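Dumping the structure here so I can ask a few things about it.
Entry: subunit A
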Amino acid sequence: MAFLEIRDLAKNFGGLEAINRLSFHVSQGEILGVIGPNGAGKTTLFNLISGHLKPSRGNIIFQGEDITAEKPHAIARRGIVRTFQSSSLFDSKTVMENLLVAFHLEARSGFWDSVFPTRSVRDVNAGLDEKAIDLLDFLGLSRSRNETVKNLPHGHRRSLGIAMALAASPELLMLDEPVGGMNPREKEEMTALIGKIRQQGKTILIVEHNMRVVMSLCDRIIVLNFGNKIAEGSPAEIKNDPEVIKAYLGRKHYAD
Partner candidate 1 sequence: MSNPLKIFTSLGALAAMLMLPWVITDPRYRDLIITMGIYFILASGLRLIMSVGQVSFAQAAFWGIGAYSSAILVMKAGLSFWLSLPLSGIISAFIALLIGYPCLRLKGPYFFIITMSFGEVARLVFTSWIDLFGGTNGISGIPAPDPITISGVFSISFPPRGVEFYYLLMLLIIVSFFVMYRIERSHFGKACGAIREFDDLAASLGINIMRHSIILFVVGCFFAGIAGSFYAHYMTYIGPGYFSFHESLLFLIIAVIGGTESIFGIIIGAVLLTILPEFTREAKQFESIIYGAFVLVVLLFMPSGIWGMLKKIFRIKPLSKSYI
Partner candidate 2 sequence: MRGKMRGRGICFSVAFVFLAGLMFVLFSPAQAAEPKTILIGDSNPLTGGGAYWGIGSKNALDLAMDKCNKAGGVTIKGQQYLFKIIHEDDKYKGSEAVKAINKLIFTDKVQFIVGPLGTAAVKAVQPITEAQKMVMIIDTYAGPDILRNMNYTFRAMVPPTHFAPSFFKWVKDKHPQLKTLIHIAANDATGWGATNGDNDACHALGMKVLGSEFFERGSTDFTAMVTRILSQNPDFLSMGGSPPGEAALLIKQAREMGYKGRIIHSGMLEPSQLGPIAGWENIEGIIQTGIGPEGPGVPKAMKQYFIDYEAKYGNVNSFAPYIYDMFDILVMGIKKANSLDSTKVRDAIEQMDEFDTIWGKARWGGKELYGNNHQLFRPTPVSIIKDKKLICLEMVTPQEVPPPSQEWHNRK
């Protein structure tokens, strides 16, 4: 049984087929990369899996259960957590506040818990502070703990976005262009970070433009073009696939 299975998935906006009868699977513990030129449907695919969009056709099966019709928060609860492309965060709040919100699933955060916090509620929630600090240490963000997020440098925002996704204790982490817009040093750090997360046994699904990062991190790669899967295989196989080269790799600047 596959960890995550996408069966015959399709999404059209009006007449436009953003995703066309797509099928693939993600195995537990691997890093699967999804690549493709702009407009290939990568972000749409993410939105479909995370429940922010509903597919026109097809099914999404996670750990043997059909989650196609579920709402984003319910899917998150099952262990599929994503980051957002533009690294959008809760900008007006501090790093620590962002992270504490991200611990929502672990926190005692019900209405009655908030009005009448019992000892156990307090203990659980106080424990989250330590967890949050540990996580910030892990990501090298502990020094900007009380910084307002909108003042953070781009690289740190990305890291925080990932930290928040990790705080929701995902089984499957979906990263939407984690190194987009980063300078080479930041890219290197991020690549190392993703490697570290993988070592903790998380399954990861990455959408990324940057070939070098994808090739170095991923176990397998899927290539999308105009909503269709045109290739699937190991990085080496993909590099040599004539279809892929024609559609995508031929364009030099992607291979930087």
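Note that in this section a residue touches a chain if its C-beta (ideal position, glycine included) is under 8 Å from a C-beta of that chain, and two chains touch if they have at least 3 such contacts; residues count from 1.
On the choice of candidates, all candidates are chains of the complex that A comes from, given by their letters.
As the structure is a prediction and not an experimental result, all values here were calculated from the model.
Student: Okay, in this complex, which of 1 or 2 is up against subunit A?
Tutor: Among 1 or 2, contact with subunit A goes to 1.
Student: Can you tell me which positions in subunit A touch candidate 1 when the two form their complex?
Tutor: 50-52, 71-74, 76-77, 81-82, 84, 88-94, 96-97, 100-105, 107-111, 113-115, 117, 121-122, 125-126, 128-129, 145-146, 164-165, 167-168
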